[in-house]
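What you see is the complex with one protein chain gone and the rest in place.
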Amino acid sequence: MTAKLKVTVWNEFRHEQHNEKVRSVYPGGIHAAIGEGLAGTADVAYATLDQDEEHGLSESRLAETDVLIWWGHMAHGDVKDEIVERVKRRVLQGMGLIVLHSGHFSKIFKTLMGTSCDLKWREADEKERLWVVSPGHPIAEGIGEYIELPQEEMYGEHFDIPQPDELVFVSWFEGGEVFRSGCTFHRGQGKIFYFRPGHETYPTYYNEQVRTVIRNAVKWAAPTRRDYPTYGNHKPLEAIGNKA
Amino acid sequence: MTAKLKVTVWNEFRHEQHNEKVRSVYPGGIHAAIGEGLAGTADVAYATLDQDEEHGLSESRLAETDVLIWWGHMAHGDVKDEIVERVKRRVLQGMGLIVLHSGHFSKIFKTLMGTSCDLKWREADEKERLWVVSPGHPIAEGIGEYIELPQEEMYGEHFDIPQPDELVFVSWFEGGEVFRSGCTFHRGQGKIFYFRPGHETYPTYYNEQVRTVIRNAVKWAAPTRRDYPTYGNHKPLEAIGNKA
Amino acid sequence: MTAKLKVTVWNEFRHEQHNEKVRSVYPGGIHAAIGEGLAGTADVAYATLDQDEEHGLSESRLAETDVLIWWGHMAHGDVKDEIVERVKRRVLQGMGLIVLHSGHFSKIFKTLMGTSCDLKWREADEKERLWVVSPGHPIAEGIGEYIELPQEEMYGEHFDIPQPDELVFVSWFEGGEVFRSGCTFHRGQGKIFYFRPGHETYPTYYNEQVRTVIRNAVKWAAPTRRDYPTYGNHKPLEAIGNKA
Partner (left out) sequence: MTAKLKVTVWNEFRHEQHNEKVRSVYPGGIHAAIGEGLAGTADVAYATLDQDEEHGLSESRLAETDVLIWWGHMAHGDVKDEIVERVKRRVLQGMGLIVLHSGHFSKIFKTLMGTSCDLKWREADEKERLWVVSPGHPIAEGIGEYIELPQEEMYGEHFDIPQPDELVFVSWFEGGEVFRSGCTFHRGQGKIFYFRPGHETYPTYYNEQVRTVIRNAVKWAAPTRRDYPTYGNHKPLEAIGNKA
């Protein structure tokens, strides 16, 4: 626990280059704002879709990553299947994964969930209030009864995910919808947290409470140190055929 | 499955006698409105707090009950502990239990949950919208994407219950809160469904969708027919001490 | 509930043709033995891997299927990806799916789980005892405290699946292992039950208790009748921008 966690923040990083409004909110890219919130908690590295042929997610980079944070939106289809498989393998082996906002439709999240991950959405500058429904969960540490975001994109139920292992936040939206906005899942030896807020045109990742949640989630998703299970043919541990 | 389910609707039945407004909404008592919604689905019996020394919940009545529905509010403290223990025993043995609205604070619900079952509340004639978050759950059969109630009491998170085994509905309230309003739990061999709506001054139990949910819940909570497990000292099924 | 459920039993049907021992146990194929156990409960159809170019799983066949039962083992790789996608789509839309034994490694189960679905295994003619751990679950109806199978293949933990929504059976094996052998999952609007026993060289699917479990599972997995949720852009249900 003494060594700092190694976090890689992955960002598609396309909106920021093509859209003036997004660039004005996140001049260094969404990843930089997310990483800034982790200063002091983790050793942060960055990777982006167009960085190299592997989207910055080489085997060695992933091998050195305790927790991977994923933000993507308009270019999910450009992420190579082999890289998705590589990330999935690492999650099953124990790497933590935090999927943010529109990452709900990323290949990596959909393949780990096994469902469509579809939802309702609307861009209407409306208020979101994320209520804590699991007050003892470590991801809610330091958070009040709710987080209020003055303007966000709406995501509404039904959210087509498996039943979360733990439901930490439920969102209220001004326009009349609700959403399971903080959800944990376990896949293999890895831990996954989906956290809803963070549309590219709002300064959500500068919000101190949102940053606290992501910091908490990084700690929660840290790998459990133990050998990976053995699978396949297994010799008996007890004699077979001894009868009472 | 051919024999009709036997349902007992238990109602505190105090508000209706002391409050003109409540009586005008539920002239026959809340229990009558609930039971009316089950016509054709179940053989319905009624029991009320002041009915006799056992609140209408004799051993024989409970023995003949497949599913018990519970509505109480102002007189939770008047329910005798021995009757609560009796109901609990029957639930653990397999009787279904549907707890409605202010029944969240009943002795029977609190003892089965192990928590305070506390929540936020407000009476402000506000709109509630119950969203289906488990679309494949049998309790949601025949229900659209949400149920809208024009006026209800607000219940807000945090709702101090154990994590539900399945979360079927989440409520949106006009005043800014959310609530886990349809929750399943298993205790012993019995199934429990908590369903939020039903403040005594609103005609909620005449609403067709609310009635459909309660009908579905009765079917879902029906006892599983099998022998009660055996507990206590148990002889080995295999020889002990044979070594490989 | 009055109309019989429509069940399609899908079997790889290769072992029975290439292996004398398997054929002697299941002369009509494993699917016939499974279907026989459903007589009176469901309208049963059959489909097999080599039946036609679609493995007997045409769009129309699936559209007429309430619950699909899946047995496969040596030829998982021969199941076409497009057929797997088709089955998955139907599950998300509400078709029940019961995956048996070696089906744990089928493409359809792995894609719905999002994990490797790997496990330990051994063929040693050893005893299995499946203990009921959810005594109120409808899949355990009519089952005693455990099902004992005198000879079965061993499957041992760790079983690399997501945490089941409900754990119904846990197996004890003579050689020293345990296994979560009856597990439910929800994906989209569909219900999934994984049930462990059924190695091709043992007469497991003639066992009356095993047949009872599969019958119960068919009823449990029956589709919930309701419209499929709508997804995508959604107009507000409430005015946005009204302030208190």
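Here the chain labels run A, B and C in written order, and each chain numbers its own residues starting at 1.
Throughout what follows, contacts are C-beta pairs under 8 Å (C-beta built on N, C-alpha and C of every residue); 3 or more make two chains touch, one makes a residue touch a chain.
Given the structure is predicted, the values throughout are model-derived calculations rather than measurements.
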Legend entry - Touching the absent chain when the full complex is considered, from A:V9, A:L49, A:A140 or A:V210: A:A140
Legend entry - Selected from C:A45, C:M74 or C:V133 as touching the chain missing from the view: C:V133
Inset, instruction - Spell out the interface residues on subunit B facing the chain that's missing from view. - result: 92, 111-116, 118-122, 124-126, 154, 156, 158, 160, 162-163, 165, 174-177, 185-188, 229-238, 240-241
Legend entry - Residue numbers in subunit C that touch the chain omitted from display: 129, 131-135, 145, 156-159, 163, 166-167, 170-173, 176-178, 180, 236-239, 242-244
Legend entry - Absent-chain interface as seen on subunit A, which is shown: 1, 94, 129, 132, 134-138, 140-145, 165-166, 174, 186, 188-191, 223-230, 237-238
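Criterion: only the chains that are shown with their structure count from here on.
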Legend entry - Homomeric contact subunit A-subunit B: same or different residue positions, threshold half: same
Legend entry - Most remote chain, CA-based centroid, reference being subunit B: A
Inset, instruction - Let me have the rounded angstrom distance from the C-alpha centre of subunit B over to the C-alpha centre of subunit C, please. - result: 32
Inset, instruction - Round to the nearest whole Å and give the separation of the Cα centres of subunit A and subunit B. - result: 36
Legend entry - Where subunit C touches two or more other chains, by residue: 165, 174, 186, 188, 229-230, 237-238
